[in-house]
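I am attaching a structure below and will ask some questions about it afterwards.
Apart from one protein chain that is not included, each protein chain of the complex appears where it belongs.
For clarity, chains are labelled A, B and C in written order, and residue numbers in each chain start from 1.
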Amino acid sequence: MNKHLTLNPPIVNACGILSYLDVFERLEKTGANFGAWVPKSIGPFEKQGNPNPTIYNDGNVMLNAFALPTHSIQSWINEFENTKLKKPIIGSVWGTKPEDYQNIIKKVDKYVEAWEINVSCPNKEVGEKSLMESMTEKIKDIITPLRNTTQKPIIAKLSPNEDYITITKSIIDHVDYVACGNTLGPGLAIDIYSKKPILAGFAGGMSGDAIKPKTMKMVNDIYKIASKKDVKIIAYGGISKWQDIVEYAIAGASIFGVGTALMHKDTEQITEYINKMWTSVENYLKEENTSFDKLVGCLDG
Amino acid sequence: MNKHLTLNPPIVNACGILSYLDVFERLEKTGANFGAWVPKSIGPFEKQGNPNPTIYNDGNVMLNAFALPTHSIQSWINEFENTKLKKPIIGSVWGTKPEDYQNIIKKVDKYVEAWEINVSCPNKEVGEKSLMESMTEKIKDIITPLRNTTQKPIIAKLSPNEDYITITKSIIDHVDYVACGNTLGPGLAIDIYSKKPILAGFAGGMSGDAIKPKTMKMVNDIYKIASKKDVKIIAYGGISKWQDIVEYAIAGASIFGVGTALMHKDTEQITEYINKMWTSVENYLKEENTSFDKLVGCLDG
Amino acid sequence: MDDKYKCTKIKEIITHNEFNKTFVLDHSFDEAYPGQFAMVWLPGIDEKPISFSAQNEITIKKIGPFTKKAFELKEGDKIWLRGPYGKGYKALDKPYYVFGGGCGIAPLKFFIKKNKATIKTVYLGCRSKTDILFLDDFIKLAEKNNIELTIFTEDGSFGKKGMITDTDEEFSDKYNYAICGPEMMIKAVAEKINIPKQTYVSIERYMKCAVGLCGECSFSGYRVCVDGPVFSYDIVKKLPHFGSKRRTKTGELIDM
Partner (left out) sequence: MDDKYKCTKIKEIITHNEFNKTFVLDHSFDEAYPGQFAMVWLPGIDEKPISFSAQNEITIKKIGPFTKKAFELKEGDKIWLRGPYGKGYKALDKPYYVFGGGCGIAPLKFFIKKNKATIKTVYLGCRSKTDILFLDDFIKLAEKNNIELTIFTEDGSFGKKGMITDTDEEFSDKYNYAICGPEMMIKAVAEKINIPKQTYVSIERYMKCAVGLCGECSFSGYRVCVDGPVFSYDIVKKLPHFGSKRRTKTGELIDM
């Protein structure tokens, strides 16, 4: 029997967006009704990530090349110890080898309700190789031992840039959720006056509305495998309006992460935006005379 | 010595856009200054492609699942025989096996100035398998014999969805150009009221502004290989303003194809739009005190 | 600009005769003007261009698989449209003569309602009385707005007996002329009028994208979806495909 979360509403922030517990607390105080919070991916060693520019929004696509800045596990624990958050926390973790994941999960396990295993960041640090090469075997080796590391639900966050069907099949018996997906690409933006790449990290993962159709296909492809194994889907990719949530639900997702769409919004605006989003989904369910459970995966095609 | 085209300006329509010789003639008569014309991909047997809807534009991304409709080679030849086009024609060809490509090229060779080898369409026809699986070996087998089939420049149009670096290396000695790239994805769009996929072909290739950063990365990655072998690059993907042409040139491209950006434009509007685009590039070159040749591939990063 | 579908409901169905139905929609396309069309989608079936016969109305003639499916729709059913698309009939400086034949009558009803004051004369031509769509509307519109209305039926079951081209009226360049109907009828009427610069006609070709990209709807190189469907007859009459050639779903150019 797989373990699933009951989130109310089933909306979370995408990992790397808002990022810190104090930001989540501020949003809870303002009344923002997220169903759970996903702090920035925790890594095995302190690092600053890339210098600025770390993002570039050309009006159509968001690129980011943060390259996973992270502080020490101890200073993360200090933050977890002191938090007054009411909603559950989904921990995100990254590493360069299976032991990294296990070590972090062991140390931080008691502070979170589920673990999102980030094996899909497409970004590189300047001069470095890719932080995580998403090869099937490597991902399998990372994910498989984790059932012995934690009792919490395990979410594999996969990349839309890899052969995600083969990867999903190789891990499906060891996870409770598949998260589809991380950023697309990576993509390159060039400044025509300096003739240099805009991002200090050269290329960056693509996110926002622009990637939605690709992630939608990924959700539906993986749903066809996962639904037979009691594995659920989290959708991340270009969710910006209530219709996107409905669309992802029809494709097979049951939790929805909002990332790039929160851009340019202050605390009050995020609160209003998120709360209206779920109300609108509920109105749709009423009008269409259906339920959320019936909607999930009902794609007729 | 590789064979290269001299196009003035180095701007073409993307294949599958405008598509027919009479449309190109109309644009020439109206004064639209394209440097060459690329008719719809010619295939080995008559087929209608998918039923409608064949496109879906959600405002951020264009999806299409035409699935390569094509009429008989003889009726293509009739059109070529009767055309009054002044600008050169770049033939596009697709098939399901190497012989398909060779047959079509032999029959149509005298009407075109170059051949674009489409080995990258991500679309499927309803109920069919993918029309072309872009596996490295298959592409190599398609491209390699073509030097013996035609004396015209050979352009391999590759997909951004595959391991294009490995593919490029396998064919680089047998082509004059690499075209980057075909549509991304494919992506899925779902109608939330019918709960059906919008495209009759289920999923569709993504195009337009949304895919530009990915194709830009592809152009630059392939330029690094191709520039050592006297192979040039054609850029297709989200070109919608003169700045995009400059950006692709800096990344390494020397011919530029415009597709989705022509959406919603009538004949007069396309004419004005295209003619202004190249003038603006020339103004930039003057202001920046540089030349087009110096620009190509000058990315400093 | 996006090309999203508007999913709306059918408020009312007007059955004109065995082959023609008008679907009144819940949603009004306020930007639509006469001569423009929508891409009408029936999920799982197909999607086809259909002209607006009012801002919230389309009129469909049953001729093949898609239109047959449309005829199975009931009041209250959902229907999907994207658009409006294309160039329609414009209100110009001079008053109009309007000529409608067959199913082409429907968009002209929209044109006349929108431009009552600038319509001088309406000619309608049909096989028989039952084929005259919106007959009552036309009669009322003509009476109220002082519009001359002349109707020809081939079988003489209403109005004058004969073809629309049987009129012996002389046409002057003090007027504009709008024609909508089968391509052969357009040709015959426009030649009879013989003032091509002031004559506007609506052309149909097979459509896929409807946004000017695919070229499938090419009419001697004009893309009907963006350059038309309404063209000046001055352009149309010189085009080799006019009344003669069209492209099929494969893109092949064949005789009409």
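Here, contacts are C-beta pairs under 8 Å (C-beta built on N, C-alpha and C of every residue); 3 or more make two chains touch, one makes a residue touch a chain.
Quick caveat: nothing in here was measured; it's all calculated off a predicted structure.
Looking beyond the chains shown, say which of A:Lys107, A:Lys138 or A:Lys196 touches the absent one.
Candidates A:Lys107, A:Lys138 or A:Lys196; residue touching the omitted chain: A:Lys196.
Pick out which of A:Ser19, A:Asn161 or A:Thr215 touches the chain that's been left out of the picture.
Answer from the full complex: A:Ser19 touches the omitted chain.
Which residue among A:Asn57, A:Thr149 or A:Gln243 touches the omitted chain?
A:Asn57
Under the stated touch rule, tell me which residues of subunit A contact the chain that is not displayed.
Output for subunit A: 16-20, 22-27, 29, 40, 46-49, 51-60, 64, 66, 69-72, 75, 78-79, 191, 193-194, 196, 198, 200, 259-260, 262-267.
What we mean here is this: only the chains that are shown with their structure count from here on.
Which chain wins if you rank chains by how close their C-alpha centre is to the centre of all protein C-alpha atoms?
Taking the mean of all protein C-alpha atoms as reference, the closest chain is B.
Determine the centre-to-centre distance between subunit A and subunit C, using the mean Cα coordinates as centres, and give it in whole Å.
From the centre of subunit A to the centre of subunit C is 51 Å.
Determine the centre-to-centre distance between subunit B and subunit C, using the mean Cα coordinates as centres, and give it in whole Å.
36
Could you pull out the residues of subunit B that touch at least 2 other chains?
58-60, 193-194, 196
At least two other chains touched by the same residue of subunit C: list those residues.
Answer for subunit C, listing residues that touch two or more other chains: 44.
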